[in-house]
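One protein chain is absent from this view; the other protein chains keep their places.
Chain nomenclature is as follows: A, B, C and D, assigned in order of appearance, with residue numbering initiated at 1 for each chain independently.
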Amino acid sequence: MLKKLLLLACLLYAGFARAAIDPAVLAPLAGDDPDARVAAIAKIGALATDEATHLLTALQNGDVYATPDGKLYFVADDKATDVATGATGPMPEGLDGVMINNRLRGAIEEAMSALKMFSPDRAQRLAAVTELQKSATLAQAPLIEKALAQEKDTDIRELLQLVAATANLQSPDAVKRQAAVAALVDSSNANLRPTLQTMVTSDADEGVRVAAAHTLQALDSRLARTEFVGNVFYGISLASVLLLAALGLAITFGLMGIINMAHGELLMIGAYTTYLCQMAFRRWMPDAIEWYLAAALPAAFIVTALVGIALERTVIRWLYGRPLETLLATWGISLILMQAVRSIFGAQNVEVSNPAWMSGGVTVLGSLVLAYNRIAIIVFALLVVAGVWLILNKTRLGLFVRAVMQNRRMAGCVGVSSAKIDMMTFGLGSGIAGLGGVALSQLGNVGPDLGQGYIVDSFMVVVLGGVGQLAGTVIAALGLGEANKFLEPVAGAVLAKIAILIFIIIFIQKRPQGLFAMKGRSAE
Amino acid sequence: MLQVEKINQYYGSSHTLRGVSLELEKGKCMALLGRNGVGKTTLLKCLMGVLPVSAGSVKLEGRDITKLAPHQRARAGIAYVPQGREIFARLTVEENLLMGLATHSGKKAHTIKGEVYELFPVLKEMLHRRGGDLSGGQQQQLAIARALLAEPKLIILDEPTEGIQPSIIKDIGNVIRLLRQRGDMAILLCEQYFDFAQELADQFVVLSRGEVVASGAQAAMNDPDVKRHLAV
Amino acid sequence: MIGAQGPSYGRVAGEGLDTTHGAILYLEEISVVFDGFRALNKLSLDISVGELRCIIGPNGAGKTTMMDVITGKTRPTSGTAFFGQTMDLSRMSEHEIAHAGIGRKFQRPTVFEQHTVFENLELAMKMDKRVRPTLFARLSSEQRGKIDEILKLIRLNGSEQRLAGLLSHGQKQWLEIGMLLMQEPQLILLDEPVAGMSDAETARTAELLNELRGKHSIMVVEHDMAFVTEIAQQGTVTVLHEGSVLAQGRMAEVQADERVIEVYLGR
Amino acid sequence: ADTIKVGILHSLSGTMAISETSLKDVALMTIDEINAKGGVMGKKLEAVVVDPASNWPLFAEKARGLIAQDKVSVVFGCWTSVSRKSVLPVFKELNSLLFYPVQYEGEELEKNVFYTGAAPNQQAIPAVEYLMSKEGGGAKRFVLLGTDYVYPRTTNKILRAFLKSKGVKDADIDEVYTPFGHSDYQTIVANIKKFSAGGKTAVISTINGDSNVPFYKELGNAGLKATDVPVVAFSVGEEELRGVDAKPLVGHLAAWNYFESIKNPVNADFIKKWKAYAAAKKLPNAATVVTNDPMEATYVGIHMWAQAVEKAKSTDTDKVIAAMGGQSFKAPSGFTLTMDATNHHLHKPVFIGEIRPDGQFNVVWKTPGPVRANPWSPYIPGNEGKQKL
């Protein structure tokens, strides 16, 4: 108890210690005049004190409130702390959040990044300098010089030099300008293009013009390369999504011959399972929320596999040897599953958020952001493919599965219970679809219609690859992904999609049994 | 070993087997004879459980297996070489052979005994070819090898020599003889190749229009009465 | 022999087929390679008009593959196949080859399982097989008589309204032979016609073939030596081995050939 | 009859169920509310709900069924423009009434329809003006990004003409379309990023509901923040954000005629009623229901119709139409909305809001009062003088 009181006292004292911002500077923040508010932010940033940083952060997070008479308060846990005095007390009457919009947010960010350039934390400095790179102006040049003088870290120094050069592009001194242009020859910052372009055509100085032309050329070729690499990555990433969506179908349709129109709904159930896992974590294990996916994967696999097994036992097992009828029955199943989800969870989408470690990305080649969630999904797709391949080709179960699918009756005659294998295979295919659903939940909507968006593509991938050919499925997904991503910048998303469909039609003419056609007598 | 009692079978409304009974002991080979379309294959399918019987019973070593599914009968010790080979067309030869071991477990389930390669050397050469790519006769050999690997108590062979070259037919004959001599297996051989059947069988049964019309020990196979049922 | 008209079915060499050099089928240096495996290896063979040629050889020798090449099912990797003097089989599609007069019975009986026995024969019947004639086709009484005749021959009269899929193995074999006869081909290819037939049936098939001898050119693949001896008579028997001709000659000569005994007949 | 039947024609299944289901529920709530106050002309309202299943011809069939079989006096329904186009001939033929509650592209005026959603000048144009203002970021370049169908295409055509009139050059406008259900925005976001290197850029999104989540997620991935490239959307509201983790979207914008976050007693009451209704009817996810613009438009529409019937003392279509003109209603948006007698559109206020982390909107700009609709956009040639029925 005593300890707690002491702690409280310390906190209060700390609050007092912060009381150092002139209320006159603060006043416009509570007001309506946008320009005055932006100016106030700049002034606060210029203070460059801990208190200023604290205030700006709080503003950014929406933790600053104002009374109608223009006093500012930090609000936390039903307590209000006066920004100017640091006095903490109960919440005053009529407290309302200080409204910030994009313009103000931009101003705050700018002010903060200037402040953070001198932060002792390397990561913060790096972030600040990276931010500055987007828009360094001549006005900021002195600040940048100051930072350069202090900076020890070589990486940041290099960046700062580029930033300084960017700022100096606007210098009235032709020599400085030329030096800046030359220094930027290794930059891959696309934002420089407009400035460089103007310099090439209209800079007063001949030397600057030449240098600018040179730098612009270097920049353009670097950007072109980045774009190419970007397209390759986007293609792989799209391919991994197609693959995860299609893999389950490669089993239930490719291997078992069931025209499984409910495949999309299995994806959806996987995604909803993810949602439920997330909710469960939020409720019972909020500290571990970052890792809810670790639970969602097995859960989705098990839930969808069980749903699949239930479907197999009740409906599909009556339809072996009548593949076309499976289309009708599974269509019915798909209607029921969709409506069931609609009745339980509502027709609207539900929210599934990426864990923090999956948000953001790593920047390569200067400007290409490879998103973590995309990378995670590519890796995940590879793992799932490898797993499926191992099960089908390296285990006895896999052998039995393939045997039953080829000749159900004879498999029985050698002692394999085809009923059991059918059930397990469909369960496996469904479970894999569930895993696909987990992945899809990280990229897009989770709603009752989720599956409908993927069913056509999934069938195209499986068929294009050659029914029953796992390797074909993988290659087909990759091919479609890359083709799509290289066509899209040229033709636009709509025409690209049309082109891909036409490509599929033409490709099948050349390979009427898909990419990995079964050859020889056994194909008949 | 095998007791079949008065089994009846219908395809829809056509009565294909009419009260067929037979009995086969361990270590013996029985030949099942009859013209085309009399119901031999149908009978064998009923024994394997591929077709249901409408009346009668099938017992294996005294155990009633009439209601068992094919895979349960396989596990009970019956192996089957069907007419038309029924190879797993898209599995390799090796995998087809492994399927013959489906009823086994543990290490035994993964070891293909070398004997089958001695009997059918071509299989060894073509271990990684797809079953469906083999020639007709090669497939037939594969089907027999697959059944032998199961080490069954009762092996059912539906026209095993169909499409096989003469020299290998002789080898198959030798194997059957050997199995018979070993005495731990019963063999039910449906065969059109009369001389072959006669040479190997201890006893025989002749079917005609779904009924047993003649049966007896091997010696009686040459009776004109028997031959009459086989003539056109 | 050329142009001789059989009493009921058959014609040796019909319109459009040039057999001036006496042979109806020439295979020259045919090779077929599957993923590096030579199923046929520079196989050369020819069949004379009206000849009945027996082909024997070990399992996997390439007999079925050879028939696949002749009927257009498999394209040779190299070599030429001619029907008569002028028709290059390697440039024709399956139906063109069939229409030109080559009929085949497959090793595994293949019939239209969802059609009745009668319809199977009707479909096979020789006629203009293009779309319009088929749409307006009506059976003449002559044609109907023909079908009845064949039905009797293959002993499926009485079963003509049964679905072919419900026939037993041996019955399907016969039906397929019947379909072949309905086509009235000039060259008949029979892949193991008596497999699965009882001895008595086999004898009947031999009889039938002996009757057809001379009216059609015929190529028979069989492993049943008794049957082959029966139909080969004094004609040539060809032994294939590993994709090429191992031996050729009268049945008795071939049977005595050490190499044939070694690889095929056994001791 | 002792009840007045009203039809509710919203998709409860298929692709549009996502948006339309809650409109059906709001309509039922509003009808309950009116009934609780004694109904209309002393008669209770009886709702006839049907499911046109996101299938356009089925919309026409169901509309005909409602009018001819069920004999409803009015129909509240439709969301997509094509569903409205599909039922129009039916309403004209049978001379019945449709209330359409969704923002749309304009270029239409029908005697039998009352439009309670926004026309382009009540949503799109003010939003773009805001983006161009200093406060809105002073955008110089624009990406017009939409799903490939009529509403986005038309809106963008109007916006392009508008931007040109403001001196924006064609080179500074990029128009991009994606197919329905498009879910891979990597290339498009990369292109936006590239385009934005050329100057202050804003994205004007007419992406159809379902594609929005993948689009915003991709924006977040690429590190494009609202302070860099703000996105203003015309089809993203509270209901859509319910299915999204809104934190990465903070600061992006939407333009509507109503936001749930607007503070006034009418709205507080509206929200309270809706929450209570959701809880009482055990709607799925009742705890997290939100209100949005088309819901408000539905609510307003039904009330105005009820007032008009009271005024006309009849449910006869022509009499109700006559009575509708000039009807006004104190709406949850905080303004009193009036039905324009000459163009059957509501006068509506325009709000621009920035997305908050909790999926609600911060209003950052609004019109001083309701704006009259211009269904025939002046930016489309040939529309001059076409403002009346």
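Structural remarks
What we mean here is this: a contact is a pair of C-beta atoms (placed from the backbone, for glycine too) under 8 Å apart; a residue touches a chain by one contact, two chains touch by 3 or more.
We take it that contacts and distances are computed from a predicted model.
Per its UniProt entry, the chain excluded from the display bears the name "Urea ABC transporter permease subunit UrtC", taken from "NADH-quinone oxidoreductase subunit M", "NAD(P) transhydrogenase subunit beta", "Urea ABC transporter permease subunit UrtC" or "ABC transmembrane type-1 domain-containing protein".
Within the whole complex, touches from the chain that is not shown fall on A, C, D. Among the residues D:Val50, D:Leu144 or D:Ile321, only D:Val50 touches the chain that is left out of the figure. Of the options A:Leu255, A:Ala329 or A:Leu487, the residue whose C-beta touches the omitted chain is A:Ala329. Checked against the full complex, the one of D:Lys5, D:Lys44 or D:Arg64 touching the unshown chain is D:Arg64. Those residues of chain A that touch the chain absent from the view are 259, 261, 315, 318-319, 322, 324-329, 331-336, 338-340, 343, 452, 456, 459-460, 463-464, 467, 494, 497-498, 501-502, 504-505, 508-510, 512-514, 524. Remark: the residues of chain D touching the chain excluded from display are 12-13, 49-53, 55-58, 60-62, 64-65, 68-69, 80-82, 85-86, 88-90, 93, 107-109, 148-150, 153-154, 157, 177, 179-180, 380-382.
Within the complete assembly, residues 71, 73, 93-96, 98-99, 103-104, 110-115, 118-119, 122-124, 129-131, 134-137, 139, 144, 161, 179, 183 of chain C touch the chain that is not shown.
The criterion applied here is as follows: only the chains that are shown with their structure count from here on.
Taking the mean of each chain's C-alpha atoms as its centre, the chain lying closest to the overall protein C-alpha centroid is A.
Chain B and chain C have Cα centroids separated by 30 Å.
Mean C-alpha positions place chain C and chain D at a centre distance of 75 Å. Taken residue by residue, chain D touches two or more other chains at no position, since every residue touches fewer. The multi-chain contact residues of chain C, meaning those touching 2 or more other chains, are 34. Taken together, the chain D residues at the contact with chain A in this complex read 12-15, 17-18, 20-22, 134-137, 148, 176-179, 181-184, 186-188, 190-191, 193-194, 197-199, 210, 213-214, 217-218, 220-223, 226-228, 230, 239-240, 242-245, 247-248, 251, 253, 283-285, 354, 356-357, 362, 364. Against chain B, in their complex, chain C makes its touches with residues 34, 37, 57-61, 63-65, 107-108, 166-171, 173-174, 192, 195-204, 223-225, 263-267. Contact residues of chain B toward chain C in the complex are 11, 34-37, 41, 83-84, 122, 129, 133-138, 140-141, 159, 162-171, 192-194, 230-232.
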